[in-house]
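The complex appears here minus one protein chain, its other protein chains still in place.
Let's turn to chain A:
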Amino acid sequence: MAKRIEVKGLDIYYDKFLAVQGVSMTIRPKAVTALIGPSGCGKSTFLRTLNRMHELVPKARVEGKVLMDDQDLYGANVDPVSVRRHIGMVFQRPNPFPTMSIYDNVAAGVKLNSKRMKRADLDDLVERSLKSANLWEEVKDRLGKPGSGLSGGQQQRLCIARAIAVQPDVLLMDEPCSALDPISTQAIEDLMLDLKSQYTIVIVTHNMQQAARVSDVTGFFNLKAVGEPGGLVEIDDTETIFSTPSNRATEDYISGRFG
């Protein structure tokens, strides 16, 4: 539970194209780390390398090291499938399995991990996960209904419940609120503050207020120049980044003078 991630000199390539260069950072356990920066600077790409999801793009690869509690996620005999079982992910747009009920959506990951589980234990786990995701009260009477019938915000919380049901070590969130209205956003943000007591959370967001509200540490990504690869400009306590950043580009970006 809640492991530390250490990234050392990570370069991310799509075939021969260098997309992100030289990222080194330490992601603290039981804290929310926010990654901010302009579109196309590679923060989502970087996030997806943390659970090896970027490998789904043909010919994508990385150089450098990603260590989770000293275990190299890109080690020679590490199976990306098992990496993803330990590092959960929530996507920009809610993506519950449309053919599954709410219950089955939450249970989906567990059924992958351990094929056999007593019905009562599974019921218990589904209830616990939905409660952790602050969704239980809204769906407890319709667990057998399709997840796609929920509102956008509820669907996103369902996806969070699905991700935490497998008790991952780390939870990655790729702009989890960008498709949601302010009220649903508020609900997800509250949830993140709850969840950080148990999980390491990394969130990519375009919303700087959101980063300021929910995160303990903020990293600023930027392109070095047009046509150059993106990279991490600086990372520090959120308070420091938003008050006295050490880099001029960071200050320009967070104060809206970016251009």
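The criterion applied here is as follows: contacts are C-beta pairs under 8 Å (C-beta built on N, C-alpha and C of every residue); 3 or more make two chains touch, one makes a residue touch a chain; residues count from 1.
Here is the rule we use: contacts and distances are computed from a predicted model.
Its record in UniProt calls the unshown chain "Phosphate transport system permease protein", which is the match among "Acetyl-CoA carboxylase biotin carboxyl carrier protein", "Probable Ni/Fe-hydrogenase B-type cytochrome subunit", "Phosphate transport system permease protein" or "Small-conductance mechanosensitive channel". From the options A:Thr26, A:Ser82 or A:Ser246, the residue with contact to the chain not on display is A:Ser82. Checked against the hidden chain, the listed residues A:Leu10, A:Met68, A:Ala133 or A:Val166 yield one contact partner: A:Val166.
By the touch criterion stated above, the residues of chain A touching the omitted chain are 51, 53, 56, 81-86, 88-89, 91, 93, 95-101, 108-109, 112-113, 145-146, 148-149, 159, 162-163, 166.
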